[in-house]
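Part of the complex only, each chain left as placed.
For reference, chains read A and B in written order, and residue numbers begin at 1 within each chain.
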Amino acid sequence: MKIKQFLISLFFVLFALTSVVQAGGHPAPATDAVAEESAEEKVYQPKSISELMGSFWETTGINAIIDIDDGEMTAEPAGPSAERPMTWFESSLGRIIMIILVFILFYLAIAKNFEPLLLIPIAFGGLLANIPLAHMGGEHGMLGVIYNMGIANEFFPLLIFMGVGAMTDFGPLLANPKTAILGGAAQFGIFGSLIGAVAMGFGLQEASAISIIGGADGPTSIFIANRLAPDMLGAIAVAAYSYMALVPVIQPPIMRALTNKAERQIKMGVQRKVHRLEKLIFPIVVIMLSMLILPESTPLIGAFAFGNFAKESGVVDRLSDTMQNSLINIVTIFLGLGVGSKLAADKFLVLETMGIMIIGLIAFSAGTAMGVLMAKVMNKFSDEPINPLIGAAGVSAVPMSARVVSKVGSEERPGNVLLMHAMGPNVAGVIGSAVAAGVLLSIFK
Amino acid sequence: MEEVNLLAESFKFMILGMSVVFLFLIALVQFIKLQAYLINKYFPEAPPAPATPVANTSEDENKRVAAIIAAVSEFRKNKS
């Protein structure tokens, strides 16, 4: 009851004051209202109820999909100047295909647990991007706002990389540093597929953007695709995350084909204990090296090293914790939706997408193969035995790939746990891909 | 589009790229070995776990964070 009194007196006071004061005060609001209304009346023509229903029908999605010649424009975050009219395919059948594809991605993410953290936001972004008339990927649409906020300027992939850095433990690499070489060999996945992409007819810059899928690293792929071939961003990101999820399917046959049973049964020694200072200094060493050799790679490696340094410093745990949790989660949501905007039919359903899918698969396979072969070579020349399987982990796809290695290893010889040995090449593969990315950027600078 | 010179260029890119990647990682391996040698020589870790005070502080901090997180998760119940 007291509440009611409050409200009534609030009304009363407001009304009394405003009406008294407005009389002698500023008359603008009234004129504004009139002006606005006349503007409205110009815009809005009275319609009969059936005309109103008819014009409503024009705004439905059913009509947009059925009507072939509606002249809908593509949605571009860069604004209307970058837009073009959609073809009839893009505005009708294309959307349907893309929505089916989105449902397949949902199925894989939920039922098969394929990289759901990225695939669900990407696929949902793709769903939204294919809604007719809503123009959600445009400059003022939700997806376009997100795209301009953090993808066009490459900010979100770097923040993800920062969080991944804060989650990464370089201990296994520091304990057995020479396994880093395996993370280098696997980058053949990038450069080998680059040749393949050129052979397939892509230009050099596009081919480079596609080949980065072989880096098996999400943020790096998005970063490079955005720089070198932004039109292909959606296909490249989807390919990268899909194949990362398919690592348990793609890698084992290649690993088995290139090794014999004796090699796969090799046991590796216990890793030495790594000093805390080694872990602390390591990100600094990496960033200094990339500064000296390859400044183009420093955005990626710098963000990664910052996250790792913050974690290993041990004095800013609340920041490191934020990088690993709320910040990376927020950015993951936005990054996924923003990338998903590139799954609009007019951007995704082009012939290039087929090529990107094929080259991505080649890249993963080539990287795996070269990693295993290099591990075989190293095993020959090393004092300590090296199980060639761990070379496959060099593609990165952290930590899926290392787990696959461990699984295959223990199948061949129960009790042989290779996980920690595979983590070395695995994290080295992340650095290797960032370096490879830097080389590609420096070429096209 | 399949021009020979593009293929040749991409091959050269591969040579350059793989060289730089290996160069980088080999340098990295050497630095890791060097720092491991230097650190374990000049800052040998005391045998028992809670040796250095800094690491100790970090452990305490982690424990404290755990307490916060546990409390926060309790607190989440009130969220609407």
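Keep this in mind: contacts are C-beta pairs under 8 Å (C-beta built on N, C-alpha and C of every residue); 3 or more make two chains touch, one makes a residue touch a chain.
These figures come from a predicted structure and were not determined experimentally.
One representative per chain kind is placed here, while the whole complex contains A x3, B x3.
By definition in this document, only the chains that are shown with their structure count from here on.
Between chain A and chain B, the centres computed from C-alpha atoms are 21 Å apart.
Looking at the complex, you find that chain B touches chain A at residues 1-2, 6-7, 9-11, 13-14, 16-18, 20-29, 31-33, 35-36, 39-40, 43, 45, 52, 54-55, 57-58, 61-62, 65. Interface of chain A with chain B (complex): residues 173-174, 177-178, 180-181, 183-184, 187-188, 190-192, 194-195, 197-199, 201, 203-204, 207-208, 273-278, 281-282, 285-286, 289-290, 293-294, 314-315, 317-318, 321, 428, 431-432, 435-436, 438-440, 443.
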